[in-house]
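One protein chain is absent from this view; the other protein chains keep their places.
A and B label the chains in the order they appear, each numbered from 1.
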Amino acid sequence: MKIAVCVKEVPDATAHKRIDPGTKRLDRSGEGALNAFDANAVEEALRLKAATGEGEVVVISMGPERALNSLRKALAMGADRAVLVADDAAAGSDLVATSAVLAKALEREQPDLVLFGQQSSDSDGAVLWAAVAERLRRPVISQVAELTLDGVSLTGKRQTEFGYDIIRAPLPAVIAVADSINEPRYPSLKGIMGAKSKPQETLSLADLGVQPGQAGEQGSRTEVLALSDPPPRGDTRKIEDDGSAAEQIVAFLAEKRLI
Amino acid sequence: MSTLVFLEHHGGELQKGSLAVLSKAAGLGAGDVAGLVVGSGVEGLAAQAGAYGAATVYVTEDARLEAPLPQPRVDAIAQLVAEKGIETVLFAQSILATDIASGLAARLEAGLNWQLTDLVAGDGGLVGKQSALGDSVVVDVGWTSTPRIGLFRAGAFDPSEQAAAGTVERFDVQLQEHSLAAEMVEQAHAEESGPSIEDANVIVAGGRGLGEPEKFALVEELAKVLGGAVAATRAVVDAGWYPYSAQVGQTGKSVSPTLYVACGISGAIQHKVGMQSSKTIVAINKDPNAPIFEFADFGVVGDLHQILPKLTEALRARKS
Partner (left out) sequence: MKIRPADYPPPFAPSDAIAAPTDPADERIEVGVLIVGGGPAGLACAIRLGQLLEESPETAERLGDVPVAVVEKGKSPGSHLLSGAVLNPRALRRLFKGRLTMDDVPGYGQVHGEAVYVLTKGAALRIPPPPTMRNHGNWVVSVSQLARFLAEQAESGGAAVLPETDAQKLLVSDGRVQGIRTGDKGRGREGQELGTFEPGSDIVARLTVLAEGTQGHLTGAAIARFGLEGVQPQIWALGVKEVWKVPKPLEHIVHTMGWPLRKSSKYGEFGGSFIYPMGRDMVSLGFVAGLEYRDVEFSVHDVLQEFKTHRLVRKILRDGERIAWGAKTITEGGFHALPKRFNAPGLLLAGECAGLVNVPTLKGIHYAIESGIMAAEAAFRSLQRGESPGRVGALDSYDEELRGSYVLQDLREVRNMRQVFDKGFFMGGALATAMTVTKGNLPPKDFHSEANADRTLIRTDRSSRYPAPDGKLTFDKLSSVFLSGNRTRDDQPNHIRIQRQVPHDLADLWVRMCPAQVYEAGAADSAGTVTVEVNPSNCVQCGAITAKGGRLTPPEGGSGPEYTLT
């Protein structure tokens, strides 16, 4: 069974995530790290492989060359192989462009199962898997908190705003796992030291048969026009309790139509 | 410029968020606005949409559409877009809507902007206001082609009544093979134990100011009457007063509910970054210099041991 996990390197989430006012894109010049939510997906893939006793876990990413460092973390956890699509023409790709490139990379691999993490910490976006599934013409289930495989199909228990759904889909399928699905393992020292010698491929857009115009800013259908400061929170009110604080809070909540 | 708004429904009711997006779109006054209802036995819902600005309400019904799965809905919308020349498709963000919008973007090779808090008509096009980086920056985003797809943040605004014709138009959707592959085995039903922190619209959180672990009961009572979830700061979780799963903050969960009530919480930045994008923040703390008062919408300097029980009582009385 071949499981492909789509991962992303994101700016290391310490104090200073900022948008570069010049490029209007996220400043990625600092340290990068494997998107924390993708670690859940890698962990789930490793567990599934262990449960079936055989198979391959390949991690796939689109990003600059140095994203290989983050891919190595997945290899250190136990993934078998890494594929990075690194091409300058792909920089600035939006959902339409990114999903097109990833889909091509996945078609090349023909996995039985494609896993994504819940969201990426750099864009607060939670959208990639459905677009990729559409391009691959495969069923998709998102927010999966529990995943069971039975050879030719899978069952996912997913969290929604209303409670839990249980959905079944045949393989091959695309699944996005919720962060509650598991606790990603720490890579062992042996894993870390062995990661470098595992197969790591770097592909260009041409290797995938993607035209430059299909990726990057050219291939994107959205654009960033301007940045501004958020509106101030509005009137902040502060009172001292003179015995009537509870009533005043109720009045405030009613005024805001919260109760 | 014609706009289609996906109207999500659950338990026999159109979702408030979808109606809000519908009325926002109608209020733009930039062309015809239509709504879309997909499901089984839902025509009755369509009638409601006229009151919120839908000139037309498209309805497609099929037993195979009963389960709220995203991919058949991609088929429905794509078909309408092609047949009716729709230029803009809007959604209120939800787990279902996000998957539909994303699949649709790939199907139509159309731009998708998410986390929108507003939409304005610009010269010849539309400009979305997107809130990014934990609400620390507002980004103006645009689309370089049509159709455009937009996902509005939950609770960005409220529905407003905008009377319109609301003419119902039924259609049949051709479903793709891969859209029918996933099957709902058991659909979600309301949980008894109250919402989880991540999904809750209302969160009541307790911090050191509670004084002792037993006082969490005050927080729980308030949460119950507000129908919300209970959260805790790192300090009290560290001290063993409440479980780690309830921790909100830099090293706990990030939440953005409609209402966050902070009880006895100082508002140090380690906590703030986990809840700063809550729509409305109410804080109760006896220290007038607590940092939380700098960003709470309604701050009360006072003794929470007095205020919380009174507040809970007052709210309970209102309900009955």
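The working rule: a contact is a pair of C-beta atoms (placed from the backbone, for glycine too) under 8 Å apart; a residue touches a chain by one contact, two chains touch by 3 or more.
Everything numeric in this text was worked out from a predicted model, so none of it was measured.
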By the document's definition of touch, the residue of A:D20, A:E65, A:D88 or A:E183 touching the omitted chain is A:E183
Of the listed residues B:S160, B:N201, B:Q250 or B:Q306, which contacts the missing chain in the full complex?
B:Q250
For the chain that got dropped from the picture, name the residues of subunit B it touches.
234-235, 237-239, 244, 247, 250-252, 268-270, 273
Tell me, which residues in subunit A touch the chain that this view leaves out?
12-16, 30-31, 183-186, 188-190, 192-193
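One rule holds in what follows: only the chains that are shown with their structure count from here on.
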Just curious, how far off is subunit B from subunit A if you go by their C-alpha centres, in Å?
21
Subunit B contact footprint on subunit A (complex, rising order)
17-19, 24, 94-96, 99-100, 123-135, 137-143, 155, 158-170, 173, 220-231, 233-241, 245-250, 252-253, 256-259
For subunit B, which residues are in contact with subunit A within the complex?
10-11, 68-71, 74, 94-96, 98-107, 109-115, 127, 131-145, 151, 158, 176-178, 181-191, 196, 198-199, 202, 226, 258-259, 280, 282, 284, 288, 293-303, 306-307, 310-311, 313-315, 318
